[in-house]
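The complex appears here minus one protein chain, its other protein chains still in place.
What follows is chain A.
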Amino acid sequence: QEKLDMSTYPVESIRNFSIIAHVDHGKSTLADRLLEITGTISKTDRNKQVLDKLQVERERGITVKAQSASLFYNHEGINYLLNLIDTPGHVDFSYEVSRSLSACQGVILVVDANEGIQAQTVANFYLAFEAQLSIIPVINKIDLKNADPERVEKQIEKLFDIPTDECIRISAKQGTNVEKVLQKVIEKIPPPQCNTADPLKALVFDSTFDHYRGVIANIALFGGEIAKGQKIVSAHTKKRYEVNEVGILTPNEQPTHKLYAGQVGYLIAGMKEVTEAQIGDTLFLYKQPVEPLPGFKSAKPMVFAGMYPIDQTEYNNLKSALERLTLNDSSVTVHRDSSLALGAGWRLGFLGLLHMEVFNQRLEQEYNMSVILTAPTVPYKAVLSSAKLIKEYGKDQITIINPAQFPDKLSVSEYLEPTVLGTIVTPHEYIGKIITLCQDRRAVQKDMLYIDENRVMLKYLFPLNEIVVDFYDALKSLSSGYASFDYEDAGYQSADLIKMDILLNGNPVEELATVIHNDKAYAAGKLLCERLKETIPRQLFEIAIQAAIGKKIIARETLKPYRKNVVAKCYGGDITRRMKLLRRQAEGKRLMRKIGNVEVPRDAFIRLLKRETDK
């Protein structure tokens, strides 16, 4: 394959930019148009979400993995190299967004002409603003009936302090004014400030795994140049590699002789796992270390879920599916776990709910695996006060992932729960309901302001566990979809946590114990007891189902015994049918878990532990 010569693009002719927007405002469509206009892809009707390569991305209309594309564009006689760095649009991936942005000098901020500024518009704006990037505001979907670009321009002026005349009104779908955007990129966004004479300094802003070629890292060069044969080092892992191939993405891989400072592309260097090319990492030449680029951090999971194979015989299949899927997603944390009810499995950490759902969907679509996902838990912490436990754990603060690990109140000086700062943007008619919802989720209001005559932005500090299950859905539902939500990590706060046990005839069911805030214990306990009553089959004696905190019973249901359970008729044809059923029931006995003398079938646990599938 012919290798491109990238030396013909001096730094002054390079523009590195990203497109940021709220979900569905047209980021990917605009990217499609830009690729078409610059001839990077041919103009056909089939160009939809070209940069979204994953099936799940295309189905859901979201971008999960950031892709980049190098576009070539001639403007007023000069050949420009425009590097478009596509970003994940979702709140779960804000770290990836921030790393992608650090490779840019400017952004195109896309806002829907009807919806106007939404929560992620704000969140992404601030990311770009804090990174001191040039911002080109673009108002999209002007072709639609309810478009009101003038109103949106005013919002942008009020909230972001950007003059209205800087906004470009476009329709990405129809291509209207899109060329103007390209020209604005060239005019307004500065070229990268870097020098090919400096030692190599490359930012890794994404990576993918290819079975034949290994890890392909997306890089942006902040200094120097890189070519095949050079020896490079990762600032994070300190490992050394030899470069096999460098190139640009158009958006497919196009090898080049070299990549120069200010340019964006990819690198293959014999890395075997994506964990060797972590997002935010810095690469430099062997024996020429540089100051690592700021902002690097290891992926921090915000939401956990238990993942178990439907049947233990599928364990190994699921194990290899997980290994392969996480090859391409280094932000999923994986720990082995086991449940008395569900057998051996894992506790996975995700960046957020969307991340988890996408992961699950990919597992089903790409690896044909169906799994049991248990309700997510968040990483609570406890500050230990017992010398014995401190010695046992080797530190005085522990993270509690499994309820079985919950240390008793007597050994603890403080329990902590993770919190997030949530931003809600909503039309004012829903304020009352939303405030009630937030209060119901133990949230504390931090700010409230009108961003225009109709809409309010609310900031609340939420305990993370209150939003991980269904907050987003509840918010959408009571605001008829108009309210938007975004959140960021806000550290830990003190919390009145307890461990709630479930007892059957006085014996605890370990699989169903939960760590929960004291305020929510009663309601949760009552619900769980009710559901258990419906799920456990009746037996020959009465069953007392109880929720307890320590010795105190907080909820109770009673399951009455069978007084008659025998089939009335059993002659001739009935016998064969009967035997089938009885044999199945006998088989079920194998899978029964016995809590004291109460028999609980395995699928009762599954039903109780499963995530609500209303999403």
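Of note:
Note that a residue touches a chain if its C-beta (ideal position, glycine included) is under 8 Å from a C-beta of that chain, and two chains touch if they have at least 3 such contacts; residues count from 1.
Note that contacts and distances are computed from a predicted model.
Per the UniProt record, the chain missing from the shown structure is "Radical S-adenosyl methionine domain-containing protein", taken from the list "Phospholipid-transporting ATPase", "Radical S-adenosyl methionine domain-containing protein", "Pyruvate dehydrogenase E1 component subunit beta" or "Cell division cycle protein 20 homolog".
From the set A:A404, A:A523 or A:M579, the residue in touch with the chain omitted from the display is A:M579, counting the whole complex.
Although one chain is hidden here, its contacts on chain A can still be listed: residues 539-540, 560, 562-573, 575-576, 578-579, 582-583, 585-590.
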